[in-house]
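As you look at this complex, bear in mind that one protein chain is not there, while each of the others sits in place.
Chain nomenclature is as follows: A, B and C, assigned in order of appearance, with residue numbering initiated at 1 for each chain independently.
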Amino acid sequence: MYGYTSNKEDYLRRLRRIEGQIRGLAKMVDEDKYCIDILTQVSAATKALQSVALGLMEDHLGHCVAEAVTEGGEVADAKVREASEAIARLVRS
Amino acid sequence: MYGYTSNKEDYLRRLRRIEGQIRGLAKMVDEDKYCIDILTQVSAATKALQSVALGLMEDHLGHCVAEAVTEGGEVADAKVREASEAIARLVRS
Amino acid sequence: MYGYTSNKEDYLRRLRRIEGQIRGLAKMVDEDKYCIDILTQVSAATKALQSVALGLMEDHLGHCVAEAVTEGGEVADAKVREASEAIARLVRS
Partner (left out) sequence: MYGYTSNKEDYLRRLRRIEGQIRGLAKMVDEDKYCIDILTQVSAATKALQSVALGLMEDHLGHCVAEAVTEGGEVADAKVREASEAIARLVRS
């Protein structure tokens, strides 16, 4: 059980929609749509993916990190470190 | 014919791979994988999408924008404006 | 006392360096330097700022959020929420 488990259906629904957006992008390329229109859809898919990531991170902080912090000690430090590295990857991607 | 047309097969291949990455993300959620591992894959898919966008933008500048600029006048200004707005959307997403 | 207090001198030193980078940017514009060279320096300053933000966030999670989580209840939920909103602002900026 992780932080996102209770919202699992919601995440699956959002990821299926993003998968559809990517398939739509391939269709646009295949049908020679205008570059800027494709780029607009890429930005939309990227935002949707980021939004999933931010949700997963919030669930992670409120659940896995919170549990580790309550335990304290090295386990807590390691979880905070790990979450911070994942935040850095999100900010830089 | 747009700037990306000559690289169409390459873009389609990369988009199919990203579609697979998104499907993999849904599978990870469905199988209750660890949040941070899912987030790492989200960052990878986001970077792959951005890379497609940057390729499309370069093709667009070297082809559609270049053609408009050679024509000059208002057509050129409008194309530069449109490309700049798309760049802003990429930077902000 | 906040999470960053023990690293205060380090943050101040980094922010002074970023202030110098911004002043350097203004000097480049004033001296009509080449656009791309200015943009390269803007990217460097942006990365330095983000790096400060990621450090502050890690200190915040390991200190303020950790304390609130140990207290538990609504205080903990509010801190996790607040941190998540700040992470979202970083990812989107």
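What to note about this one:
What we mean here is this: a residue touches a chain if its C-beta (ideal position, glycine included) is under 8 Å from a C-beta of that chain, and two chains touch if they have at least 3 such contacts.
If you're wondering where the values come from, they're calculated on a predicted model, not measured in any experiment.
The chain omitted from view is touched by exactly one of B:22, B:38 or B:65, namely B:65. Against the chain not shown here, subunit B presents residues 50, 53-54, 57-58, 61-62, 65-66, 69-70, 72, 76-77, 80-81, 83-84, 87-88, 90-92.
Residues of subunit C that touch the chain left out of view are 1-5, 8, 11-12, 15-16, 18-19, 22-23, 25-26, 29-30, 32, 34-36, 38-40, 42-47, 49-50, 52-53, 56-57, 59-60, 64, 82-83, 86, 89-90, 93.
Just so it is clear, only the chains that are shown with their structure count from here on.
Centroids of subunit A and subunit B (each the mean of its C-alpha atoms) stand 18 Å apart.
Remark: subunit A and subunit C have CA centroids separated by 21 Å (rounded to whole angstrom). Averaging C-alpha coordinates per chain places the centre of subunit B 27 Å away from that of subunit C. For subunit B, the set of residues that touch two or more other chains is empty.
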